[in-house]
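A quick write-up on the structure given underneath.
Here the complex is missing one protein chain, while the rest keep their positions.
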Amino acid sequence: MNTFGNKLRVTVFGESHGELIGVVLDGVPAGLPLSADDFLADLDRRRSGARGTTSRHESDAPHIVAGIYEGHTTGAPLAITFDNGDTRSGDYASLLDHPRPSHADFVAARKFHGFNDPRGGGHFSGRLTLTLVAAGVVAKKMIAPIAVAAVIKSIGGSSDSAEFQSIIEAAMADGDSVGGVIECTATGVPVGLGEPFFDSVESLASHLLFSIPAVKGVEFGSGFAAAALRGSQNNDPIISPDGRTATNNAGGIVGGITNGNPSVIRVAVKPTPSISRTQNTLRISTGQVESLAIKGRHDACIALRVPVVVEAAIAIALAQLIPDPRL
Amino acid sequence: MNTFGNKLRVTVFGESHGELIGVVLDGVPAGLPLSADDFLADLDRRRSGARGTTSRHESDAPHIVAGIYEGHTTGAPLAITFDNGDTRSGDYASLLDHPRPSHADFVAARKFHGFNDPRGGGHFSGRLTLTLVAAGVVAKKMIAPIAVAAVIKSIGGSSDSAEFQSIIEAAMADGDSVGGVIECTATGVPVGLGEPFFDSVESLASHLLFSIPAVKGVEFGSGFAAAALRGSQNNDPIISPDGRTATNNAGGIVGGITNGNPSVIRVAVKPTPSISRTQNTLRISTGQVESLAIKGRHDACIALRVPVVVEAAIAIALAQLIPDPRL
Amino acid sequence: MNTFGNKLRVTVFGESHGELIGVVLDGVPAGLPLSADDFLADLDRRRSGARGTTSRHESDAPHIVAGIYEGHTTGAPLAITFDNGDTRSGDYASLLDHPRPSHADFVAARKFHGFNDPRGGGHFSGRLTLTLVAAGVVAKKMIAPIAVAAVIKSIGGSSDSAEFQSIIEAAMADGDSVGGVIECTATGVPVGLGEPFFDSVESLASHLLFSIPAVKGVEFGSGFAAAALRGSQNNDPIISPDGRTATNNAGGIVGGITNGNPSVIRVAVKPTPSISRTQNTLRISTGQVESLAIKGRHDACIALRVPVVVEAAIAIALAQLIPDPRL
Partner (left out) sequence: MNTFGNKLRVTVFGESHGELIGVVLDGVPAGLPLSADDFLADLDRRRSGARGTTSRHESDAPHIVAGIYEGHTTGAPLAITFDNGDTRSGDYASLLDHPRPSHADFVAARKFHGFNDPRGGGHFSGRLTLTLVAAGVVAKKMIAPIAVAAVIKSIGGSSDSAEFQSIIEAAMADGDSVGGVIECTATGVPVGLGEPFFDSVESLASHLLFSIPAVKGVEFGSGFAAAALRGSQNNDPIISPDGRTATNNAGGIVGGITNGNPSVIRVAVKPTPSISRTQNTLRISTGQVESLAIKGRHDACIALRVPVVVEAAIAIALAQLIPDPRL
């Protein structure tokens, strides 16, 4: 449900246009230095503002409301909230009758018998990833000296970063959107993280990654490309007693366990389904497929905001697997 | 660890050359008709024997040792075991000193401080998937009338099924192996399965799929291809009050929740790392990279045996999400 | 840790003198009517004010900050917070050096390496039971028509309620405190709640009850008295097809499963360890046992405030076990 993890337990709550959203982190060791400032860099990377992202000025200021004392974590649950400001009340009744294609409008109304908060996607809103990023900031501290870094690998099918901007602008000009691929690398990963049978590093990481709205694919190392290779091409010969391999087609994970090489994960982000150009989709009250024009602010390329969310997911996954700290 | 699930809890145990392997299924409703014969078709699909799979005649006969009475499940945990027969004691000490590339030999020895059972891969053996298939047989009964069916989509990069056999034979002739892609479709899926935020259908399914040895990528619907599309291409217009969409790029899942269309999942299976041709990899005692020739029986294309395992994973994932039966 | 439950997942956070305390409830069905007013009666029962309870005017106003829309639960996590007001900053450094007997001061400092928030007991404060009571209000709605009601059964060893006030006043006059026993009854409980082997009703209930500070004993039905009885005295003959028994020594639970009779639970609450009269206990800096006088406001009989907390624990336990609602 809305809690993930065992050693580091992450619980998220909130809805896009409710009073606030938040996250509770349980299992954070006592004595970790932490302040609101520590969150700003990552929250800023997720924030809208770049060309191709929405102009909504979200109130992204983190409030650490529990679990901190004199600048350090206390060992009690850490709770961080974000007020919801700058929300515009839209015509949500209309969405319920004329649900947007590939949005959660339809499934949410059915699943929750019409009681879900439809405003801004409610609990299904991408705004919830703010809590994941905040959790990621703490998880990154917990897993140090392991470091995670994610970048955009491709946009709209092109892996030439010089083209990204023009691809996005062309989509915007058409009232359309584009997807992208994110690659995340974790370095400094020791040998032996991951638990057979069900809690492989890949299992925990993908579980979290597929919680991120718009993620539709996850692969490790050579991933889908490995399916087209021969064993002699895909195998990674060990060349050093610390487990270093000549190639890293395994993405640093063998048998579900880290092997001493960098973990490499790629994530497919679909084009945001909110587009300005009209689409045909069912109007429930009439039972007819009718033309729909979605108003409001959209991200033409939500993938631009996802790298830091992917980092958070990977950091939270690894935080489940690291040994207890010895203070 | 070795237990997955909440409503249907699956616990696996055993090692390739130990006395037996087994699975405990908790949460199976009382009154489900069940006999050992119900397992045979799926276990047979996983069995070796086809060209390109190993010639080891595994003892795949299921023993239902608990949780059944007079041909029906009792509501108590269902336990199913498989004896380990036809095991050949190999030269495992040699593997520890000269670990096979892209196998778990190295990481297992490090993780378990040399106490892991190295024979036949021990607990990391693909033989453990036998327990997953058995669990899948029960899960399929639980989720009926939802039906899951997986097929091989490509082998060695080719999606022309007429070429599969020759691609595999060419690899075998070279003492090599090939990977493949499996596609699984679940039909009859109602609207509303899946739980925000962390227990999306994709999250639960991928968690299980990445537990299967050799799986390195998972995607839903258009998956990685979606990252290259525009929203107007990837969106699925709703055309019917039951949620049916004109296209199914979402793979039947929107916002992590099933939308009334078939669930479509694709899984990348790497080429089996056990190949006959020599490879260079570290010998630990000398600290030198030395030539290694792996002896014994291998699957040239393990992907051939994986479809029924993928079905099991999807069925177990869906069994977490279906409502309680009303008897 | 700070999350309990499976079907209804309760996560608590906060420290006595931090910014706020709160609770997240996941698994609450959508469509439950709920407002802040619904909490007032139970919160009031827990509140201080009666003779024998502390005079601290806690700010017990609940803020439902997520999971509610137009007066109904949404199916997303319900989050409820309580601001911490009226806190007096005490001489907590002194407590760390001269820890109060039978308080968590000593163990908390050791467990969290001195980083715990010591103010007012921090996360160990009885104030956290406010969140449990709030969760109980929601759980009570979920389990209806099952009703839970707890009363004080004895104070300071006397089960004559007419004596309770004088017993408490005598203790207060001595700068001392007294314990008590609470009895909780759940009525309208259907046959069949509880899960073998580990999730018996008694197991889930006691797990929660022993989370309440000051609880040191839990018994069901005849409980400890049963240990002195013969089977012929303790057995409850069934007298009706709905499971009704002539006696209820089982406290409504047989084999861990509800049997159609009222559930009866008794809970031992120790005297609050904060007493005004001086005690001898170790001063860490000197290594000497020295006289300690605890200042400030105390409950002479914390048991007076516990019945509604016990009800909450029982309601939350039962909410794990009820079947899914069918809307």
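So that you can tell them apart, the chains are marked A, B and C in the order they are listed, and the count of residues begins at 1 in each.
What we mean here is this: a contact is a pair of C-beta atoms (placed from the backbone, for glycine too) under 8 Å apart; a residue touches a chain by one contact, two chains touch by 3 or more.
Please read these numbers as outputs of a predicted model, since none were measured by experiment.
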**Study point:** Touch criterion as defined above, residue of C:L8, C:V24 or C:V178 at the omitted chain
**Key:** C:V178
Exercise for review: Return the single residue from C:L8, C:V254 or C:V308 that touches the missing chain.
Suggested key: C:V254
Study note, to complete from the structure: The one of C:V12, C:C184 or C:L304 in touch with the missing chain is C:V12
Review point. Which chain C residues would touch the chain omitted from the figure, given the whole complex?
Key: 1-4, 10, 12, 99, 101-104, 106-108, 110-111, 123-124, 128, 154, 156-157, 171, 174, 176-181, 191-192, 195-200, 202-204, 206-211, 213, 215-224, 226-241, 243, 245, 249-251, 254-259, 268-275, 277, 279-282, 284, 287, 289, 303
Review point. Residues of chain A in contact with the chain that isn't shown?
Key: 6, 76, 196, 323-324, 326
Review point. Which parts of chain B are in contact with the chain that was left out?
Key: 1-3, 9, 11-15, 18-22, 24, 26-27, 30-31, 63, 65-69, 72-79, 81, 111-113, 115-117, 119, 122-123, 327
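Rule of thumb we're sticking to: only the chains that are shown with their structure count from here on.
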Exercise for review: Please flag the chain sitting at the greatest distance from chain B, going by CA centroids.
Suggested key: C
**Study point:** Middle chain, criterion being Cα centroid separation
**Key:** A
**Study point:** Inter-chain centre distance, chain B versus chain C - centres from mean C-alpha coordinates, in Å
**Key:** 45
Point to revise | chain A and chain C, separation of their C-alpha mean positions in angstrom | key: 37
Point to revise | Chain centre separation in whole Å, for chain B relative to chain A (CA means) | key: 25
Revision key, fill the gap. Multi-partner residues in chain A (2 or more other chains touched) are 1-3, 12, 111, 123
